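Omission of a single protein chain aside, the complex is shown with its protein chains in their original locations.
So, chain A:
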């Protein structure tokens, strides 16, 4: 089907009375960003909906972009035709034929806004419905629970016909629900946690811990690339705080508490993240923890690790299975980068048998004996290197060499 327009429906934020105006403006901005490469497409705002008039721009490419706009509940490709019975009937057939999967049941819902149109809505329901039924012998009408609802809206300027409903990302527009600090490791989980947080309207800054020379430059590149990918969804530049963890990690390793080292590391990381959050006014910390996935993500571990900070710890993946996390990572395009085989500072120090149930008192005692731990944490916060990663920025590989070589 050659769509003429796209009808966009908002997500859950339409329920929120007071912030609604602000939300709608953000959505409109974001949709306009998607349309930037398609100058002929126009967007108009009506009550509770947006319409894109394509003017020949490709539906498929725009739809791809819209699927990732937070706040869009669903959208539909729409055909616009003259308000004439025969044409409406023919285009209705085309719309039905263009469905990705042939439905077994359907119903027609006609809205006649233009009252000068000769047939009223019930009559039109019948005229369009019987025309479609003749063309699809296996199709049946089901008024109560149709698989597909063929919508025909007869407006003064023409008739709109659509049936396909494409699910959007849902959620809230980016940055309409406060700000949090994301711990971004470079693995599969944390970018997904970041994506889901942003989808709920959280504004994010990311923190990454590196321990050069134990970790490589590539590990750093990888995290920048993941942030770049996430910024594609935020639509605005994201801050990435690179924290040097080498000194603290070396001190923790020197305690000879191998089973506890991940617990100790995670606690120090949270304290640094909290410090950075305070500096930038973030009110929470987002992690990619998923219950029971690794030793540091058991309830016992999370209890001991989490107590080191007063900020709310947000764990979007906590009850998700790994397969579902991977599926989202693939959808949002972070998976391929995440699985690149570069060590991050946690994988490098994984002990043979990490504890799954650390003792808070013991952990606190060990920390008390580490010389200069508080100072090192303060230094790590003070010496953070902050990179701003913009959505349109080039990946490091795209930036390789000199432009005039390519």
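To be clear about the criterion, a residue touches a chain if its C-beta (ideal position, glycine included) is under 8 Å from a C-beta of that chain, and two chains touch if they have at least 3 such contacts; residues count from 1.
Criterion: contacts and distances are computed from a predicted model.
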Protein name (UniProt record) of the chain left out of view, among "ABC transporter permease subunit", "Cysteine desulfurase IscS", "ABC transmembrane type-1 domain-containing protein" or "YtkA-like domain-containing protein": "Cysteine desulfurase IscS"
Full-complex contact with the absent chain, from A:19, A:177 or A:216: A:216
Residue of A:319, A:368, A:382 or A:397 in touch with the missing chain, whole complex considered: A:397
Chain A residues that touch the omitted chain in the full complex: 216-218, 396-402, 404-406
